[in-house]
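Everything on this sheet refers to the single structure shown next.
The complex appears here minus one protein chain, its other protein chains still in place.
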Amino acid sequence: MSAATTAAICTLISLLGTIGLAASDPKRLRRKAVRTLRLARIGFVLLTLAPGVWLAATLQGVGFLLWIGASAVLGWVVAALASRATASRRKYLA
Amino acid sequence: MIRLPQQETKTLVAIHGWAGTALGLLLYAVIVTGTVAVFAQEIRVWSSGALQSESPLHAPIDATLRRLAGQTPEQFRDDVTLRVTTARNVSAFFHSHVKDEAGQITEKGVVWQVAPDGRVISRRDATRANVFAQDTDGVLGTFFVDLHVRLHLPNPYGLVLTGVLGLAMLAAAVSGLLMHRHLFTDLFTLRGRVRMVGLRDLHTVAASWTLPHAFVLAFTGAFFSFATSIGVPLLAMVAFGGDRAALVETVVGAKEKPDPRPADGVNLDRVLADARARSGGTLISANVDHWGRADAHITVRSGPRDGALGGVTLAYDGATGAFVGEKPSLGTKPSLGNTVFELMGPLHFGNFAGWWSKAVWFALGFASAYVTWSGLGLWLRRRDDRPAWRAFGRVIAWTGAGLPFSMAVSAAAFFLALPSGATPWWTPAGFLIAAAIALLPALVLPAERVAPLLFGATGLVLLALPIIRIASGGPGWMAAFNASQHVIPALDTFVVIGGMICFVCAATALRRTAEGAGFAATMTPAE
Partner (left out) sequence: MSMSIRISRWPVVARAVLAGPVVVVVSLLVVGCMPVWFPKGAAGIDHIALPIILLPGIWAVLFFHAVLDRSLSRVAVVEAGLASLSVAMLIWKFVASA
């Protein structure tokens, strides 16, 4: 498997974790994080970071750099889309 | 994230804000041009219409080279440097080392441009300074790179300035990190555009996500700017007491005992084939030192193979073709200094994994440009009641939106000048003319309409570029696909998508300013 393909798969896994973090973000939801939510968020953090840790530990420099860059960009996009979704829902409910 | 006392936080906010304001516009220019320059090589291919996709150094060249050597004056046959031009021809520079008027050693000789089939395209006398001057096909890509590297100021002033901007970006990244108490918990906090706190969120969320990249780009960028302008001369003086020969011997390697006996030399095609097999990457250049002598020496440089961060330089015996070894960029054997030095290029240019890494680096560059732009906007919104800062706001709008517009127009000017060969003049001229045109709306229109209008104009120019390119004699998509040249249709597509995005964003922003009756009506005091 090429370095780019490996990095793409790792990035997709991290993206799932990032989406989970955005969906469960207490500040965005405007509520305190209860225990189950906190545990879930820890899981999402691990899901987000684990692929990068694996790439670094296996000395896949190209894959790691692609992963960290792509995850950063996609994280920003997820943050923007999550806030739009929240704003639309609040407008609908208002 | 890091709880600093209030006084230190206030100091960092001041540094972050004033450094950003004082140098933000120039930094924005360096970031935007750098983002585009990630695809400089693709832009050169796209703008020149080169259909050849394979490196010409992968095809037989030995017979052609020997024929050209016979036609080159003997005093210029010491060494030969082979490079790939934008049009995917071979540039063969036969040269010797001479002293120029200033007493400095330079290279002087004859440069041939040869098509992959061995046909001679051009021949001219050249020196190291102007050996690439005739590559007018690559002018557009080179223009964007020069704008990024030294803002088109003469060396060393341009390099020192971009180095200072790199340090400013480093200071902004570190101060931003230290100031932000809730870096991780605020990663998804965007509270809309209506209130000041929401505008601050737009800036901090983008900056937080791209902080590692910003730090790396600032660090490596400052290194590249200062290394040649200040670092190397300074340290060479200290380490070697100004002894250039000792410096060269340490960095490049000691010269072997000369053996000027004539020798036929190894078949270069065999050496290049071996280099291609060993490196696993595309061959970029080759050097034959002491052409036609028993002590001939060949070095071949390649691009990175899949999974590698950088290419390799392979050394061969020029008489026998025997593989001597892999040559580090610095020094004659592997070392920590060389390893770290070889990391700086891939980390800065993002060219280690073809389209994939370039696409990621482009997106991160766009995000960094957005961080700079939104930071300047935040600074101004807090000072919207002061006339001097409102005037500065017009400068920001002119620079921020005028720069992409000018770059797009310079590309159009390049294509229009391509048939006449006057691209070296018209490309920068187009840029400056567009910058002057962009000044008109910045001076005349309401401030909040300037940037959207210029972005809209950028979108229109980008949408027209593929049409202008083909109308100027560039190859169409059918010709490109038939030649397996995918760069041309890919960049046409990206340019059109970019144009549409610019246009839609501009239209949305203009509608928003029309509805909002100006920003001041929606602003609440700074939070």
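The first chain written gets the first letter, and so on, giving A and B; residue counts start at 1 in each chain.
Heads up, the rule we're going with is that a residue touches a chain if its C-beta (ideal position, glycine included) is under 8 Å from a C-beta of that chain, and two chains touch if they have at least 3 such contacts.
For clarity, every value in this text was computed on a predicted model and none was experimentally measured.
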| item | value |
| --- | --- |
| Among shown chains, those touching the left-out chain | B |
| Residue of B:A227, B:L416 or B:A507 in touch with the missing chain, whole complex considered | B:A227 |
| Listed residues B:R67, B:H97, B:H152 or B:K333, member touching the removed chain | B:K333 |
| Residue ranges of chain B at the interface with the undisplayed chain | 7-8, 11-12, 15, 166-167, 170-171, 174-175, 218-219, 222-223, 226-227, 230-232, 234-236, 238-239, 241, 250-251, 328, 330-338, 340-341, 344 |
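We adopt the following convention: only the chains that are shown with their structure count from here on.
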| item | value |
| --- | --- |
| Of chain A, residues touching chain B in the complex | 2-4, 7-8, 21-22, 25, 27-28, 60-63, 65-66, 68-70, 72-73, 75-76, 78-80, 82-83, 87 |
| Residue numbers on chain B that touch chain A, as the complex places them | 185-192, 205-206, 209-210, 212-213, 306-309, 346-347, 350, 352-354, 356-357, 360-361, 363-364, 367 |
